[in-house]
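Let me begin by presenting the structure, written as structure tokens, before commenting on it.
Removed: one protein chain of the complex. Kept in place: all other protein chains.
A, B and C label the chains in the order they appear, each numbered from 1.
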Amino acid sequence: MKIVYFAWLRERLDKTEEEVDPPPSVQTIGELMDWLKTRGEEYAYAFDNPKVIRAAIDKTHVRPEAKIAGAGEIAFFPPMTGG
Amino acid sequence: MKIVYFAWLRERLDKTEEEVDPPPSVQTIGELMDWLKTRGEEYAYAFDNPKVIRAAIDKTHVRPEAKIAGAGEIAFFPPMTGG
Amino acid sequence: MSGESVRIAAGAIDTAAETRAVAEAASNIGAVVTFSGICRADEKGAQISALYLEHYPGMAEQEIESHVEEARKRWPLMAARVVHRVGRIEPGETIVFVATASAHREAAFQAAEFIMDYLKTSAPFWKRAEGGGKEAWVDANEKDDRAAERWK
Partner (left out) sequence: MSGESVRIAAGAIDTAAETRAVAEAASNIGAVVTFSGICRADEKGAQISALYLEHYPGMAEQEIESHVEEARKRWPLMAARVVHRVGRIEPGETIVFVATASAHREAAFQAAEFIMDYLKTSAPFWKRAEGGGKEAWVDANEKDDRAAERWK
């Protein structure tokens, strides 16, 4: 499962993307964030406040309840500040 | 008393401006229009429907009730269609 | 407010230069909105070869300036500019140009709409469609009156 990171999430994790293999119990975006948090200090820091983190599956905005099954690319990023 | 005309009022009267000397009983813009109407066929035609005619005294919009005493320049014109 | 300017133009409006002047009027400008009113090739279904714009010199400038001044009181503008063509105008040419600048977009959008709505209903300009008869003057639009009403 491919995950990409942007803005301060990318900086805190010091990576733009990675392949992960979460256990079958991880079924939603929210559960994926909880699981990522357990993967080390930098993840705990990056996902410290999941409420401010937005997600996309295959380049479409999704809510934390969204199922991750079948996702080609999952993205995590802070609220958008373009324009 | 100087009067200036614009757009189809100017065309119907075939003049851009004129000096007039209305009787003392003519005190408002509305009364001035009524008096002008009596001055000939082209005036009757031009001021046929006073409701659609707008007026300005010294380059400021005024209503038909406005007093004309002391006016330097009175303007009559159709509703504006700029922009 | 620097960059304020109201102008009646007999020739083509250089909207790019006008926009630049507004955008560069201050270093804390974060939003520039422009409106260009363009001569269409048709007026209520009828094809036209050109519009002829008449104005009341002196009063036209004064009316627009007072609307820009009112916009400046209502919104924190850093610059505003209005240029209005008079004379013969062909389809595709710009009849009126408004630009507003502010720190944020809400003020710039609102002020530009406000200026246009008032200009449409109370600035002394009159359009005649060329190619029509002698009295082919464009009728005033009730929709414009309603648009101006909302700011009251």
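Keep this in mind: a contact is a pair of C-beta atoms (placed from the backbone, for glycine too) under 8 Å apart; a residue touches a chain by one contact, two chains touch by 3 or more.
A quick note: this is a predicted structure, and the numbers were derived from the prediction, not measured.
Asks: Under the definition given at the start, what are the shown partners of the omitted chain?
Replies: For the complete complex, the undisplayed chain touches A, C.
Asks: Give me the subunit A residues in contact with the hidden chain, please.
Replies: Touching the missing chain: residues 4, 6-8, 11-12, 56, 59-61, 75, 77-83.
Asks: Go through subunit C and note every residue touching the omitted chain.
Replies: That gives, for subunit C, the contact residues 15-16, 19, 23-24, 27-42, 91-92, 103, 105-106, 108-109, 112-113, 116, 147.
As a working rule, only the chains that are shown with their structure count from here on.
Asks: Please work out the Cα centroid separation of subunit A and subunit C, and write it as a whole number of Å.
Replies: Chain centroid spacing, subunit A to subunit C, equals 48 Å.
Asks: What are the residue numbers in subunit A that touch two or more other chains?
Replies: Expected reply: no residues.
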